[in-house]
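We show some of the complex, not the whole, and keep each chain where it was.
By written order: A, B and C. Residues from 1 in each chain.
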Amino acid sequence: MTTRLSLADCGLSAGKKARLHRILHQHGLGNGTALFLPYDQGLEHGPRDFFADPLASDPRYILKLALEGGFNGIALQIGLAEKFYWDYAGEVPLILKLNGKTEIPADNRALSPLHASVEDAVRLGADAVGYTLYVGSPAQDADFAQYRVVRQEAQRLGMPLIVWAYPRGEAIEHKGGKDSFYAVHYAARTASELGADVVKVNFPHPEKHTDVPEPYTADFSSQQAIDAVVQAANRTMVLVSGGSRAGDDVMIAKAEQSMSAGATGLIFGRNVWQRDHDESLRFVDRLREILAKYPAS
Amino acid sequence: MTTRLSLADCGLSAGKKARLHRILHQHGLGNGTALFLPYDQGLEHGPRDFFADPLASDPRYILKLALEGGFNGIALQIGLAEKFYWDYAGEVPLILKLNGKTEIPADNRALSPLHASVEDAVRLGADAVGYTLYVGSPAQDADFAQYRVVRQEAQRLGMPLIVWAYPRGEAIEHKGGKDSFYAVHYAARTASELGADVVKVNFPHPEKHTDVPEPYTADFSSQQAIDAVVQAANRTMVLVSGGSRAGDDVMIAKAEQSMSAGATGLIFGRNVWQRDHDESLRFVDRLREILAKYPAS
Amino acid sequence: MTTRLSLADCGLSAGKKARLHRILHQHGLGNGTALFLPYDQGLEHGPRDFFADPLASDPRYILKLALEGGFNGIALQIGLAEKFYWDYAGEVPLILKLNGKTEIPADNRALSPLHASVEDAVRLGADAVGYTLYVGSPAQDADFAQYRVVRQEAQRLGMPLIVWAYPRGEAIEHKGGKDSFYAVHYAARTASELGADVVKVNFPHPEKHTDVPEPYTADFSSQQAIDAVVQAANRTMVLVSGGSRAGDDVMIAKAEQSMSAGATGLIFGRNVWQRDHDESLRFVDRLREILAKYPAS
């Protein structure tokens, strides 16, 4: 079991440290780990994600769930943040997602355009901003260009920057796919090289190794893969994403392996709210039990 | 029957609330509902739309019609606003449309370029601005980029932002088309996620479900579809568009279903002015009768 | 006993509400009241204030005291914030004092020049900014000019603005003096009229009424005076200042009367740290006992 990063060891400015301290030590379990609730699927996938539980279409319901479940933060796009965060302002930390897209156009040259700024996040009282970087996309020129502005503004304003590091685009599809060990490993490192304070990754699948570069064709266990991903991120904290709805025991196993690897936390959305309210909270309790076992020093 | 949003529940700043209060409570029926007259078709479709009633080619005629018909606002592009709004300034609220395009080029990568700014709207005394977002277009990168500036200026200046949320582009054509339930539902949610104060949508057609994502292949009634669209928009008020000229009873039925679903109002252009003056007003009267039945709390 | 302002009733933006929520509900007693530790005396009076307890010269000692004493925030000038806040970033809210001056030049045309900006505060992760407004100073032209920029930046960035509303200057000396009921009453209202979210005032002395305007020449009790001061501030929260070191029972009585009047809290510096460490904490305990009796609704 690796030790987790502590805030004092991450090379953070005072403002970034203050805001991450609030998230990691004054919410959730308060032990330096994090459980985030992402709620950007209404834009990313459209309202089809809410048919599983129509209540989940209502941002108020989700904000309340974030409070009841003891989440460390909720990630919202600008529109929902503008209209709903006031009600719970300061009660649960806000991560303002700065870019996003619909899933309608093809993904071969994926790019997630900016729709909000770090100053919007400051104005709304957010404690972090989120940026989706499509690692490996042929549109990486445009992606890096808009990312640069976000990173510099976040640095200037002391705002923690969480990068959703998602391998994507036609090239990655020919090198193992977006959740191969190769792709996730590279994505975590890219976020770290480009200055993310926190990186959100998918759980790596080392068995997907068709056409990946040489070292990744060897046999790796899941645990070895997630260990390497966390190590590659060095002083950038790692959040492991839940992804689309799957069986609870599978998710819990991923969570356990991630935390054991030294990840700082989990970011689970659909696996939480695509079910009945009480079931959601019961599942959250299982996640919290894991986090409780892996405090940051 | 859903309850309608009231201004106090929409997460609005003082300036946005003041301007929407004028629109919703000091014009039209004054009961918190809205009937808008859009008059941007001269750019969007060209003057071919005015052959049905040549008088409709004259902006003065349309402005006068807006007054006579007791509309809550009229939507104009910058040129007509500059040259005609002075005559009726303050008598009928102006919605300044900030972007638009001709229909001449192909629509597969639709993008509606900006031709005016929120400051133009302030200068002219407008009570809202309008922005056409082509949801799902392959050009969504450029669309979101120019939209971001509009949203931020509207926020800074307290100007209500009405988004014409139009599914469009080659990808949407392969997923049920622009007025499928899937497309309209997604468009309403996109506007809400991106910070529209009001969203204008087409009436959804749940029977168009070829190649749409899974939940939309089921059978839904029109009422179920429009209910879901309004719900997806949450604190963003919904206006239902009339679209191209159709039979009166069909339009009236759509209006009734929309208001019953909780929409804030209607935005009917060609169905109003592509006919003789007195007929126009008679049709408007029928719409007003519906609005009168659905006051906002 | 008046009811205290609750955050939902103060006309605050989301960012200001989020930050004040942290201060008032996630630190100190967490009951909506506040106990602040001001530590700007090293600039305002010079290090002579630290002779009473030399340890108090060390910002680390004071920051630690703020944590041990369960304060809701600590007010620092930019230099100490830059060099010392990182160590405790997020553990105790920072109020960045944006202006200040030495006491060396004469005070007849008092003006407290800006030495930091709201963006500095954002960058450092502060939860509020402080501005000293010398109400009644002949230099009020320059004062209002620099205040305007601060207020606008605070509004733009969602940063709560705490105004140290201090009657000062040769004119006020001829109208009852800086802690007369007249002066303090006027100062509280001035801060409210100019857009302070929180105002820090001295406790009013209704018996000082030489040459004050007519209504203030009547007999008022201390309680009547502080009641009026809090009422004059309306939706601006009131903090009552401890001022220079005085007897504990006198201070406790002032604190009790202030909270009974509806003040949100107390801001006590020298009365706290111009004594031995354990005595400091014992005195703080007495203040906290009072705050515990007056929760905000």
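Throughout what follows, contacts are C-beta pairs under 8 Å (C-beta built on N, C-alpha and C of every residue); 3 or more make two chains touch, one makes a residue touch a chain.
Only a predicted model underlies this, so the values are computations on that prediction, with no experimental measurement involved.
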item: With 3 chains placed, the number the full structure-file assembly comprises; value: 5
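By definition in this document, only the chains that are shown with their structure count from here on.
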item: Degree value of the rotation bringing subunit B onto subunit C, based on Cα positions, nearest 5; value: 180
item: Centrality ranking, top chain (CA atoms only); value: A
item: Where subunit A and subunit C are represented by their mean Cα positions, the distance between them in whole Å; value: 40
item: Centre-to-centre distance between subunit C and subunit B (centres being mean Cα positions), rounded to whole Å; value: 49
item: Geometric centre distance via CA averages, subunit B-subunit A, whole Å; value: 35
item: Where subunit A touches two or more other chains at once, by residue number; value: 82, 86
item: Sites on subunit A touched by subunit C in the complex; value: 13-22, 25-26, 81-82, 85-86, 89-91, 94, 119, 122-125, 156-158
item: Subunit B-facing residues of subunit A, complex; value: 40, 42-43, 46-48, 50-51, 54, 57-59, 77-80, 82-84, 86, 99-102, 104-106, 111, 113-117, 120, 142
item: Contact set on subunit B toward subunit A in their complex; value: 10-11, 135-138, 140-145, 147-148, 151-152, 155, 167, 169, 171-172, 175, 182, 185-186, 188-196, 213-216, 228, 231-232, 234-236
